[in-house]
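Okay, here's the structure, questions in a sec.
Note that one protein chain is taken out, while the other chains of the complex remain in position.
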Amino acid sequence: MVSCQARLRARYAETDQMGVIHHSVYLVWLEMARVDYCRAAGFDYGRMEREDGILMVVVETHCRYVHPTRFDDEVLIDVRIQEAHPRLVRFAYEVRRASDSRLLVSAETRHVFCNRAMRPTRLPPQYWPLFGIGE
Amino acid sequence: MVSCQARLRARYAETDQMGVIHHSVYLVWLEMARVDYCRAAGFDYGRMEREDGILMVVVETHCRYVHPTRFDDEVLIDVRIQEAHPRLVRFAYEVRRASDSRLLVSAETRHVFCNRAMRPTRLPPQYWPLFGIGE
Amino acid sequence: MVSCQARLRARYAETDQMGVIHHSVYLVWLEMARVDYCRAAGFDYGRMEREDGILMVVVETHCRYVHPTRFDDEVLIDVRIQEAHPRLVRFAYEVRRASDSRLLVSAETRHVFCNRAMRPTRLPPQYWPLFGIGE
Partner (left out) sequence: MVSCQARLRARYAETDQMGVIHHSVYLVWLEMARVDYCRAAGFDYGRMEREDGILMVVVETHCRYVHPTRFDDEVLIDVRIQEAHPRLVRFAYEVRRASDSRLLVSAETRHVFCNRAMRPTRLPPQYWPLFGIGE
């Protein structure tokens, strides 16, 4: 199964008055890591939404904040699929500081495949191998 | 013509490491003030988008930041229409601290009415009075 | 122990291209509910940070997304303390649509009291009653 590493730099606007990256920002970063995962697995998440009307709707998130991220820190996000069925997928993440690999956040997210009307649906079989389903 | 005053409280997540509200946040606040303006003028912006397919697309913003806003400050936003035609509307704003009316930001935004395909269109006549068009 | 209900309206900028409120936004809303909780319990979170140098640092968040929130929906957030010690506090939340009390999101967050240097510290005793500690 594909694993993937996303890379980004903490933005000034993402800091708060504690002088660290606000905890809500990591959910945005995890989403970027999922999009990168899709690209690495050989498909385009935006096109799946647009052309096949398949949405990967977030139904659960769980984050543990281990160490703060500072403005302009470069971070690496390791993302992998923990579990995947035609109806749901679970991702696990480790967000690390690039300079010294220090763990900043570990997280999991759970998603249900939905159609454009936001109703649960089955992932079309052509996408199964990309999520490691049926292997 | 309707004028309107929106009220909100600065959020922690909206601060940055300077200890003040990040300058990008004011554009979000101005948008809230426009939605409140529409409500005060007697219509529902969300419904206009959903049911009539009329979008009020932002084509220009101009903000002058006079004084910083701090976390948990209550602010008042005065919003009024500067100019309105069936194809465009311009709003002007003053963002003030509620406790002492100190001016924090003054701003203008310009909008073009568009259809769902994001192409410029004419505002349907039933909405003209609400924007003060044809008075 | 104090419980508290925060009220807010979903912003346009908080929607995403699925047409619903982005899942990261709820963490910002939960934070607002905590600030309102502090106000209802009789203290000012901002002042505690500023004057006593006590930060309530988020160390864990867990959200279950039950039903999407739409632009301009009014929501109510019930917040209560699940557990509190001089070193940590856990909050639980239910985010509901105001119009029909439909549950949108349930969540928990865990926080460690830290000093300005972001090191764990003990909550000063004058704040204990406000968190229901030592009752």
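The chains carry the letters A, B and C, assigned in the order they are written, with residues numbered from 1 in each.
Throughout what follows, a residue touches a chain if its C-beta (ideal position, glycine included) is under 8 Å from a C-beta of that chain, and two chains touch if they have at least 3 such contacts.
Not measured: the values here are computed from a predicted model.
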item	value
Selected residue (touches chain absent from view) among B:V28, B:L76 or B:A92	B:V28
Touching the absent chain when the full complex is considered, from A:V2, A:M32 or A:V66	A:M32
Chain A residues touching the omitted chain (full complex)	9, 11-13, 27-28, 31-32, 35, 44-46, 70-72
Absent chain, residues of chain B that touch it	17-18, 20, 23-25, 27-28, 31, 49, 55, 57-65, 68, 118
Residue numbers in chain C that touch the chain omitted from display	12-13, 15-20, 22, 24, 71
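As a convention for this text, only the chains that are shown with their structure count from here on.
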item	value
Chain whose Cα mean lies nearest the overall Cα mean	C
For chain B paired with chain C, centre-to-centre distance based on mean C-alpha positions, whole Å	27
Length of the line joining the C-alpha centres of chain A and chain B, rounded to whole Å	33
Interchain centroid distance [CA atoms averaged], chain A/chain C, Å	24
Chain B: positions in contact with at least two other chains	12-13, 71
